[in-house]
Structures are given as structure tokens and as C-alpha cells.
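A single protein chain has been removed from this complex, and every other one stays in its place.
Read from first to last, the chains carry the letters A, B and C; within each, the first residue is number 1.
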Amino acid sequence: MSHNGFGHLLRFTSWGESHGPAIGVVVDGCPPRLPLAEDDIQAWLDKRRPGQSRFTTQRQEPDKVKILSGVFEGLSTGTPISLLIENVDQRSKDYGEIKDKYRPGHAQWTYQQKYGIQDYRGGGRSSARETACRVAAGAIARKVLGPDVTIRGALIQIGARAIERARWSWVETAKNPFWCPDAETAGLWEQDLDRLRKAGSSTGAVIEIQVSGMPVGLGAPIYGKLDADLAGALMGINAVKGVEIGAGFAAAAMTGEHNADEMRMRDGRPVFLSNNAGGILGGISTGQDLVIRFAVKPTSSILTPVRSIDAAGNEVEVATKGRHDPCVGIRAVPVGEAMVAFVLADHLLRHRAQNGA
Amino acid sequence: MSHNGFGHLLRFTSWGESHGPAIGVVVDGCPPRLPLAEDDIQAWLDKRRPGQSRFTTQRQEPDKVKILSGVFEGLSTGTPISLLIENVDQRSKDYGEIKDKYRPGHAQWTYQQKYGIQDYRGGGRSSARETACRVAAGAIARKVLGPDVTIRGALIQIGARAIERARWSWVETAKNPFWCPDAETAGLWEQDLDRLRKAGSSTGAVIEIQVSGMPVGLGAPIYGKLDADLAGALMGINAVKGVEIGAGFAAAAMTGEHNADEMRMRDGRPVFLSNNAGGILGGISTGQDLVIRFAVKPTSSILTPVRSIDAAGNEVEVATKGRHDPCVGIRAVPVGEAMVAFVLADHLLRHRAQNGA
Amino acid sequence: MSHNGFGHLLRFTSWGESHGPAIGVVVDGCPPRLPLAEDDIQAWLDKRRPGQSRFTTQRQEPDKVKILSGVFEGLSTGTPISLLIENVDQRSKDYGEIKDKYRPGHAQWTYQQKYGIQDYRGGGRSSARETACRVAAGAIARKVLGPDVTIRGALIQIGARAIERARWSWVETAKNPFWCPDAETAGLWEQDLDRLRKAGSSTGAVIEIQVSGMPVGLGAPIYGKLDADLAGALMGINAVKGVEIGAGFAAAAMTGEHNADEMRMRDGRPVFLSNNAGGILGGISTGQDLVIRFAVKPTSSILTPVRSIDAAGNEVEVATKGRHDPCVGIRAVPVGEAMVAFVLADHLLRHRAQNGA
Partner (left out) sequence: MSHNGFGHLLRFTSWGESHGPAIGVVVDGCPPRLPLAEDDIQAWLDKRRPGQSRFTTQRQEPDKVKILSGVFEGLSTGTPISLLIENVDQRSKDYGEIKDKYRPGHAQWTYQQKYGIQDYRGGGRSSARETACRVAAGAIARKVLGPDVTIRGALIQIGARAIERARWSWVETAKNPFWCPDAETAGLWEQDLDRLRKAGSSTGAVIEIQVSGMPVGLGAPIYGKLDADLAGALMGINAVKGVEIGAGFAAAAMTGEHNADEMRMRDGRPVFLSNNAGGILGGISTGQDLVIRFAVKPTSSILTPVRSIDAAGNEVEVATKGRHDPCVGIRAVPVGEAMVAFVLADHLLRHRAQNGA
């Protein structure tokens, strides 16, 4: 157990604050002899990097990753892999003003209650900046999973507007700044967000992660279930308020015969005729695609003034100046993918330990 | 790490199968000198016990708990508390028929894929019977939390029919067989479920857990967040497919200014004017009530035949005879409460360890 | 982390007090489809069982183990294996007299300081009775390791008298009540212990555990080293005060060239010409035999009166009446074997997880 570590056999420990000299992550337990270079990790970090469109924060961070250990002559050695990302664009602005004013909906208040101290600059440890560490760790997890496992995420709702699933195209997700699989909805989101941005507001989003090429048998019942670990992993991402798998909340309204994914044989192999389970039964992967969704709340850092208090107990109004995301859900897509990748890779090793293959 | 243990400083390990001689749970790390008797645990087990209405399985299990260790002269001693519940009503029927037929939506298939063996009688390890262990462990967790923390659950949706929140009454939850806080809806559910039961079908449900008297500061960012641990704990309950906290999935559609829970001072103390956060910010409890919901799918054990395969790879039809729940969500209420209690008690100790109070 | 659990992937949780209704242990993470019956475990428990000679406590405990879960039709299922051993011979004598008098060298004093409460009857949780759980868990670990790994222990010193290593015979260990590999020394120990027993005294011992058939590569540097885990496992056995591996403390006096185990090729395979390392280099097993020794102090429960205090702060004299071991080291042999077996089996799974074979 530790507060800033994640995973069991494959395990990462993340550290760093938004405005410190650097952030980083140590990945422990990686199998030896996997090809691994900085570029393998950088590719995923570049997807999460802010400032790539007008719909994410304008903070300019190259997010250049350095491998400090655990890799030798292009291969993992089985020893801990230390990754470091320098903070470059910490603006030296005066934080004095907001330092003691609690933004409603922001972690600043609870950190202060819990610890009695915090690095408040840029959100400190609670900043979404930390999610770069998750993405870096996730890149290594993908190597552990191997090329047959494909983990892809898409934004399926921004504000009240959801995509039309019939128009789903994975190709499309790379063509718009939203990871949106539905070109038509992407265009509408652009208008929605421009309006919100100008209004000094923000909104939430729903992300869906799908995994194909899933090994059968991952997940360790009863208290290491794959769905439980995925839910914990995704709910732990900044601003996430809900997680569902397969039919999710909609399953509550179904009957047993509609919800059950019937099975037939095709070409001598068992197939499922539907996927309400989202690829998991009894906490163990079925081999079907994993389907997981999570909801991200609107960021609390907005220009619109809201009522709050300060550290001295005065009633104040708070409006956040500076660079922020109108929809933090956008950048949550690669982060969600990374967390799913890490959970799966850890479970792959756990499964192999107990079952030998 | 272990597959069948839950929690960190306060930790339980559960064991047992549906049709073995007994099930049980060992609770480790309990603070010393807490008053604890079998009755304290039995009271909660009785709430979960099946066969109390026609809407749950007719299996008759007294679920009588025995304390085998860790309690001396009515007080916890700080050593592990071993709890044992004998299985009494394992019907000696012939399981041969269903043993090799995979019920769609049931864990039997994945257990077989993962382990190549299983005690298939009554669902074996994957049976909801194991949730009695969770409830027993949760009873001890409530002792650790003390009397000021109140954890209550209610069923807020069965099938497509949700309660009317304006009619919410906690008193009402004890008056109907559904833990329903809305008397009027309870009556309709009765009709809905009778119809489903006669049709040999089943349906899902949504449960809401609320916690009042919450200590401020529980939760250990970044990878021991309270919401992440709660989500994992609830998603790990049998048949759960979704978890949300506070505004949950609805937060996706909100704007930042509507989602943010504004703060004012009242009688010299900070108060929140709303609770979209569900009592957690940045993974740390705010002191507001916790509000968590989870969705339970319809049970896969139904009389209606569904298409499946058997162990030999033949296509078959499966209909489950015997005693089953038309809505397993009903019995999930005390189980959800117990898991929430355990997560909170564990975090109380974790918080005390780092912060000293 | 938990206080009463041991191991990582293969993990056991022990519970129970000396004079409670039962003691037990839950073994989690066992690979599926291993043949396992109560007799497999009973055989090892019988070796540890007290009252088999006049040199161990006369408490008569059948130590009959029951498997309550995790085994189906003679095979492990991959789910937790719960083992229960009833306490039979808890004498209903009056403990009032010693209850508040702290025996020097006994855990009673520290338990009271730590917890402010304890089940003092028969030593409660700190009783050597708990070691039966270790032996039972170790029996399962041996199944995980398979028949090629042989773990054997011997008593090599009682009091000041050590065996003559040149006379070492494993066959001999089964022929005397001391697990002594040297028949001549065994005879002398008999006289030594009779004298001590009559004098109402006790003495210490040194045990050596050897493991042959060792897999190469077990141990996970830097903080999961095999030697570190073995040292912790053995030091954690009741009354152990020292652990050494290979040349151990004697290595301090050696030169580098004498200590280094030189290597040659024999029949195309690398061999070591000595084994000062005791089978471990850099925390990883070399494939050579493991050689580990641990020292057990004399029991503090003796007839000879010693000076102490009581709970009220009075100065008192304490003499322990009742049934006790003149040399607890004797029964530590199967316990040490069991702990070594468990560490190795856990590491076998850990190694397989990371390295795939």
C-alpha cells in the first residue's frame, strides 16, 4: 500500500507538482527484454499534451520524457524504469491572490483540510499535469500487453450533446481535436465549446474506452476483479464522477434474458451474440472487447465568479484567471486509455503468476 | 496484494463457496478495545439474509455468525477477528445437468476458462452467498467508524422504474421488502416483480448509499483516493455494472458554475450550498454527506431459456431451475453499505497514520 | 499490508488464540488443479504436534486440520483455502494468578503496552500454538513448489552443545525426538534436557534448514530479495533472535578469495565449488542448495522464579507452573521449514509473473 503507487506486480509510483522542477513516474516490475525507447513513450504523451487546440489549456509544455533507468541497449532490464518530465512553462505569476481563496469544486480546500499545507501553485499535486505520468506509465503497460491488444478511447459526449453511435468511426477520432468518432457531432462540439469558452464557463464529458484482442481469464476474484480494478483506476482520474462497464447503468432497466449475452459456436470457437457484459463476467475477462465509460465533470476553474470562502473564513467570490481547459474531458481520453492499459498489464502478470501462462 | 483480501490497514480476507461446509471472513487490523459481540454482526447479516420475502431467493440460511478469535471479554483485542458462517441449506440436488452448461451472463464460463476447474455447485465462489462475508466485515467497520457516522442505503430504481426523490423517506426503507425510500414506488415494484417472477425473468436495479457524519480529510491522493476506492469496492460486488458519485454521469452535461458546490459561512463554519461532488473533492472527503450510486444487472439465473454452449462445445439452451432472486439488486443494499463502511474505516486508519488525528 | 498476513502472490492470513475455540489460516492465491487433501497437510502438522516426547509441552492437541474451502474433488480450485484446527486441550485452570504478572522475556508485557487488552490465557495470540497455522500453510506451499524441491530442517545446537557436522545424516533426524542429524549428539542432548527440565529451567537452540532442487532465479531485487524475505520470515517465528545464510556471521572473518564460491563447468553445466553464499547471490537464488540457520532463545516460561512486576506496578516474583517446553527450539524445526517453503512458493509465482516461466 502506498498513496501514490498504482498496480501490484506491475506498479508505478508517481511524484511531482504542477509548478515544481519536474514530475515523474517509476515503473516497477516490468518484464525484461521488452524493446523500449523514449519515443515509444513520447508518442502517447504527445497525444495528451496541452495547448494543441484552442479547446485545451494554453500552457505550453513540451512534456519531453527522459528514461533514467531500467533500460539498457534498447531493452527493459527488469529493474525499475524511472521517467522524468521537466516542468517548463510554470508561469511565475503571482498566486498570492488565489492562494487562500478556495475555488468551489476544486481540491484546494480538501488538501488544506487534510494536510494543513499544500503547494497551491497551479493546483500543486492535484493538477491534471500529473496525468502525464499516467500516460507515460501506460505506454510501458502497452509494451507489456504486446501488439495484439488494442486500447482505444473516444469522447462520446460533451455537455448534453452525445454522439450518434451509428456514425462511429475510429478513423475519425484522429481527425478532430476531441477524439470524437462522429464527425458531425465533432463539428457541433466545436461551436458548443467556443460559446462556453467565451462565456468563461466549462462543461463535462463522457469518454468510452474499448479494448480489443483481450486475453481470456484476466481478473482475480473476488477482491481483485478486473472490473473493480478498472472502476477504481478510472474513478481516480481527476474530475471523474462515474464509471460503467458494458451496458452499465442501463442494465438496471433490462430483463435477464435481454441482458444475458448468449453464446454460440462459430468455426469451432465460442462467440457471444451481444456484449452487455462489456467483456467481463464474474470479474474475469471473457475475451470479448472491453467496453468502459467514464464521466468527467466540468472543471471548477472558470472565469465566471462563484461564491466561496477564504482561509480566514471570509465569504468571497472566486473567478479563476489564467489558462484553463473549457472541457478537461478532452485530455482525459489518453489518460483513461493509459489507466486501462496499466490495469490490464498488471492483471496479465497476476494471471500468469497463478495460472502459469 | 491478494485476490481475496480487501482493504489495507483494516483488511478482510474472505473464503468459502456456496455449497461448502461454511463461509467466513478474517478481519485484520481492527483497533483494540472496541465493544464487539456476535449480535452486533448478526443484526446486519439478518438484513441481507435471503428468503425474507417472495422477492429474494427462497434458500433458507440462518446465516448465524460465530466469532472465533480476536475478541476477549466483549472487546476487540487488536488481533485478527475470524468470523464463520455455516452453510445449512445447500440442497443436495443433482447439479450434473447444469454443471457443464454455461449460463449466459454467469461467471461459470470465465471461472472455467481461468482455472480449468471450479466448484460449480450453486455458483461456488462466485455465488452471491459470499456477500454475507462482506456484510459481516462491514459490521466491524461500522464499529471502527463509531456512532457518529451513519451509512444508509436505498433502492432507487428497479427495472425501468425509478423512485420519486421528492418522496424520499429513510423511515420508509424499513417498511417494505425493497429498502425503498418512496412508499408509492415500492407498491408498484411489488407488482412489477410479481409479474417478472411469474414470467421466469429478472431485472436490474440502482442502489444509492448515503453517509452522514463524514470526517473531513479521508482519502489519500493520488492513488488512494476515496472515490477511487469506493468505486472499486462497489464495482466488485456481484452483478454491479456502474458506479457514480454525487452528480455522477449527469455532471457531464453541467456547466462549471452549476456543478461547483459554492461555499458560505454559517455559524462560523464553512458550508456547501449544494453537493454535486457527492462529498469528495480531489479524492478527499469534504465533510459533506457521501452520495454514491451503483447499478446492478438482472441476474442471469432465469427460468426463460437462453442460447448457450456446453463444455464440450455443443450449442445448447439453458434455463435455470431452482431458487433465485428476481432482482438481486434488493439484497445488494446491505452489501453496498458494508463495502462503503469498510472503505471508510480503512481510510480513517490511513488518515490517522499519516496525519496523526 | 496486513498484520496477520504473510506472502504476496501466495498469501496466508492466520488467526486464533491459544485458548479460543479454534485457530486457522486462509491460503490465498494457490494455483488451481493441485492435488490437495487434508492428509497432505496433516502429515506436516503431526511433525510439529506437541506432547510427542517428554522434551516438549505435554499439552495434548490432536491438531486435526479441516479444509473448509478452495478444494473441490481433490484439487485446488484457485480460490482461497481455509484451514481450521480446533483447540481441544485448553485447560480450564485459573489464570487469575499469572494474568497480571508479567513473565520476563514474554510477550505478555508488550501486548499489554500496545493494545491495553489481551487474551492472556495460554499466551493468547503470542502462543507458539499459532505456529500450527504456519505449518499448515507451508504444506500447501510445498505442493506449489512441486516434488523436485526438498526442504529439510535439523536441530544443530541445543544450549551450548552443537552437533558434529562430519556426522551429519538426514536419516538420523527422524530417529530421535530432536530432529538431530548426529546420533551421538542426540544422546547427549537427552541428558542435557532431562537435567534442565528437572531444574525447572530451559535453553535455546540453533536450527538449520536446507533446500535442494532449488530453481534458479527466485528473488526480486532490490527490495524483494530472497534472502531478505527468508530472514524476515524466520525472525518472525516465536523466540527467534538470529538468522544467517550460507557462511553467515562467519563470513565477516573471511577474505574475499575464500568466501567467493568459485565456478567450473561439469558435464556442460556450471557448478559451484563451495557454497558460502548459501545459495543466494544479489538476492536471487543460484540453484545451489539454500542453507539457512536461525537461533531460538530459551522459553521464558520456567519454574525457576525470576523478578518482575505486575500490572499494578508492584515488584513480584514469577514462576510459571504448568506444561511447557524445556527447549522450544525443537518444535521450531517444522515451523522453520514451513516458512521457508512459503517464501519460496511465493517467489516462484512472483518470478513467473515477471519472467514468464
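General observations
By definition in this document, a contact is a pair of C-beta atoms (placed from the backbone, for glycine too) under 8 Å apart; a residue touches a chain by one contact, two chains touch by 3 or more.
Just so we're clear, the structure is a prediction, and the values are computed from it rather than from any experiment.
When you scan A:His8, A:Lys47, A:Arg293 or A:Arg331 for touch with the missing chain, the hit is A:His8.
Only one of C:Asp28, C:Glu130 or C:Glu337 touches the chain withheld from this view, namely C:Glu130. Only one of C:Val65, C:Cys180 or C:Ala220 touches the chain withheld from this view, namely C:Ala220. Among A:Ser82, A:Thr150, A:Ser274 or A:Thr304, only A:Ser82 touches the chain that is left out of the view. From the options C:Gln90, C:Thr150 or C:Asn355, the residue with contact to the unseen chain in the full assembly is C:Asn355.
Within the complete assembly, residues 1-5, 7-9, 11, 13-17, 20-24, 26, 28-29, 32-33, 66, 68-70, 72, 75, 77-82, 114-119, 124-125 of chain A touch the chain that is not shown.
Hidden from this view is one chain, which touches chain C at 1-6, 8-9, 14, 102-111, 113-115, 125-126, 130, 157-160, 196, 201-206, 216-217, 219-225, 227-236, 238, 240-257, 259-265, 268, 270, 272-273, 276-278, 280-287, 295-302, 304, 306-309, 313-315, 329, 350-351, 354-355. If you put the missing chain back, the residues of chain B touching it would be 1, 9, 29-32, 78-79, 221, 349-350, 352-356.
Heads up, the rule we're going with is that only the chains that are shown with their structure count from here on.
For the pair chain A and chain B, the fraction of shared interface numbers is greater than half, so the two copies use mostly the same residues to meet. Averaging C-alpha coordinates per chain places the centre of chain B 39 Å away from that of chain C. Chain geometry summary: the mean Cα position of chain A and that of chain B are 26 Å apart.
Those residues of chain C in touch with two or more other chains are numbered 1, 9, 29, 32, 78-79.
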